[in-house]
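Note that one protein chain is taken out, while the other chains of the complex remain in position.
Chain nomenclature is as follows: A, B and C, assigned in order of appearance, with residue numbering initiated at 1 for each chain independently.
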Amino acid sequence: MWVAAPTANWSACAVETPEQTLAAARMARAAGASLLRGGAFKPRTSPYAFQGLGEVGLKILADVREETGLPIVTEVIDQRDVELVTTYADMLQVGTRNMQNFPLLQAVGAAGKPVMLKRGMSATIEEWLMAAEYIAQRGNLDIVLCERGIRTFENATRNTLDISAVPVAQRLSHLPVIVDPSHSGGRRDLVLPLSRAAIAVGADGIIVDVHPHPESALCEGPQALIDADLRELASVAQHLSPLVGRTLTPAPATAHA
Amino acid sequence: MWVAAPTANWSACAVETPEQTLAAARMARAAGASLLRGGAFKPRTSPYAFQGLGEVGLKILADVREETGLPIVTEVIDQRDVELVTTYADMLQVGTRNMQNFPLLQAVGAAGKPVMLKRGMSATIEEWLMAAEYIAQRGNLDIVLCERGIRTFENATRNTLDISAVPVAQRLSHLPVIVDPSHSGGRRDLVLPLSRAAIAVGADGIIVDVHPHPESALCEGPQALIDADLRELASVAQHLSPLVGRTLTPAPATAHA
Amino acid sequence: MWVAAPTANWSACAVETPEQTLAAARMARAAGASLLRGGAFKPRTSPYAFQGLGEVGLKILADVREETGLPIVTEVIDQRDVELVTTYADMLQVGTRNMQNFPLLQAVGAAGKPVMLKRGMSATIEEWLMAAEYIAQRGNLDIVLCERGIRTFENATRNTLDISAVPVAQRLSHLPVIVDPSHSGGRRDLVLPLSRAAIAVGADGIIVDVHPHPESALCEGPQALIDADLRELASVAQHLSPLVGRTLTPAPATAHA
Partner (left out) sequence: MWVAAPTANWSACAVETPEQTLAAARMARAAGASLLRGGAFKPRTSPYAFQGLGEVGLKILADVREETGLPIVTEVIDQRDVELVTTYADMLQVGTRNMQNFPLLQAVGAAGKPVMLKRGMSATIEEWLMAAEYIAQRGNLDIVLCERGIRTFENATRNTLDISAVPVAQRLSHLPVIVDPSHSGGRRDLVLPLSRAAIAVGADGIIVDVHPHPESALCEGPQALIDADLRELASVAQHLSPLVGRTLTPAPATAHA
């Protein structure tokens, strides 16, 4: 099971074009990632911001999986899209703004695919576990919790990574807990140190934004890793994992990569 | 327009039985309320808590409107219910956990009824206005913002009423802003002072929980006002409103009340 | 006792020159203020910011009291200055950064003058009352609590005025609680609405920054009221106070004003 180890699960934030997505996936694959996250539906604070490519994006992701062998995780923000997304994705993501969107939780709980549940940006750990319960109640116990930073007064970082939430949630629930250092910090220069902290604290995985050309990304560019960063991260993960009793999951075998 | 004045909009938190709802509505009506909020669908942190009566609850609300003449506001938490709820309610409420549930915002935006948008419990004022923009974008400009307390470190109150948000949001948007002192404080003894503060700061309305027998309420009992509190609140609202240049909207005429 | 009523206690933030201080005091006096706060020692985040005039400032304040009859409140930030400040001031202020400076609390507790204790910017109400206990323990029960906003994620205002803290602290302690709408909001346009909210919630006083020429103030200019604002505030206070069962304390008689 991919989440049983501090695997590094690199992700392109948004699916923009087939070329950019494939390039990001190859970067991730080369660095040993076990899954690829790509956003086809993007929840945005403003209705005027880039909202994602929708089904076109899902198809790009499926093609990229075909090319690289990397299973894909993608966010679903509308319960009416659960069926559609399920036909393409290997894992469904529920985002931070939807952590207490109870009908959506129930819909993904019934979809028969693993679910990654991001913590609400001001949700307590207890509320987060209760949200997971909405999924589990529909018979789906294949849930991965993702700590992605909480909202505090500090504004040197986009959010405050609550690193303590990892062991706390692990003890209360036995669900795997992964960490998203890209969205919590919001700064590329923090991704590597926060990834090290996540692995060392005992996280069951990390998920980071990558982009072949961050300077031209449609969103999240400032926090995306480039190829060299990614190789360094892979090397760090390789060395740190055994110290916390983990072995890196080898990436799944693929036909073409 | 009811929201043009610091009207007191009393609400029974959850619709439990026809008798309890009618009794609460009569309390509200007698005290001069201009709308009645009742919850038929309740978003609850735990999947095991009372989730509301659903359509049965909506029918009770409609009957109570028939009896008392009070228009009804009710929360919708699932976009698939928007059509159903719209056939019963005079105004739709989007709750704090759904403030960034974008498909739901779009659905209520298209429903052709006024919308009350509660502030997310850790949403900035800017994000709140952006959420309203999702509704407005569908052609519905009849939006009322409701400040209901934000999440902070202080735990003497359930949430921290951000009283400053009222004038700030009014200046940035020209939308009416009402205040929910019951959910922000979470304590009955704070409802009256916080209601006074809300009216004095210039809020366009207040919405408070009432219950004929709070000690036996299925939820929110500890913060619900009883009849005597409500009469005092009505009297306070009557006297304070003119000092901030408002006149209380008279409750709509009704056949039976 | 001046704090027994929602008196408006206007303050010039920092004492800059005798002329500016006297002008501000006359504005305050004309508007009915009962005390004047002026800062001779300013606690500043940066060691390179204007730190106040020290004893020169205290002398200016004493002269201004002589001219206007307004008693003066001034902050003490160093326990070695308590004796000096006590010889000039009618009331000592402990600022938000020093709320848990326990030796300072004990020193002002022993000084024999009333103390205004500002709430720490992230102190719970319980910690605030415990801080007051450090003063009371030295035999000084003449303590006024001042709510001045807490630190939250919201940045539309400098701090978030915790209006609920007023009734909560009043119930737990029986000490008078006043509100500082200038420092909590940090914006001139919020001072009047927040002052109305403070009086209506039942505060025992308000304290606002005034400046004859805010555009040239050495600090806090953006939030200082000018003369016209102050007259409006005085009028509002006059009308609102009776509605919450208070009467405005008449300003103390003076020889020269």
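Here is the rule we use: a contact is a pair of C-beta atoms (placed from the backbone, for glycine too) under 8 Å apart; a residue touches a chain by one contact, two chains touch by 3 or more.
Small disclaimer: the values here were computed from a predicted structure and weren't measured.
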{"item": "Omitted chain - touching chains that are shown", "value": "A, B, C"}
{"item": "Touch criterion as defined above, residue of A:Arg80, A:His213 or A:His239 at the omitted chain", "value": "A:His239"}
{"item": "Full-complex contact with the absent chain, from C:Thr86, C:Ser122 or C:Ser173", "value": "C:Ser122"}
{"item": "Touch residues of subunit B, complete complex, unshown partner", "value": "122, 151-153, 155"}
{"item": "On subunit A, residues whose C-beta touches the chain left out of the figure", "value": "122, 124-126, 150, 152-157, 160-168, 171, 184-185, 189-190, 193-194, 196-202, 236, 239-240, 243-244"}
{"item": "Interface with the unshown chain - residue positions in subunit C", "value": "43-48, 77-80, 97-98, 100-104, 121-122, 127, 130, 133-134, 137, 151"}
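Operating definition for what follows: only the chains that are shown with their structure count from here on.
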{"item": "Chains contacting each of subunit A and subunit B, listed by label", "value": "C"}
{"item": "Distance between chain centroids, defined by C-alpha means - subunit B, subunit C (Å)", "value": "35"}
{"item": "Centroid distance [mean C-alpha coordinates] between subunit C and subunit A, Å", "value": "49"}
{"item": "Sequence positions of subunit A contacting 2 or more other chains", "value": "122, 151"}
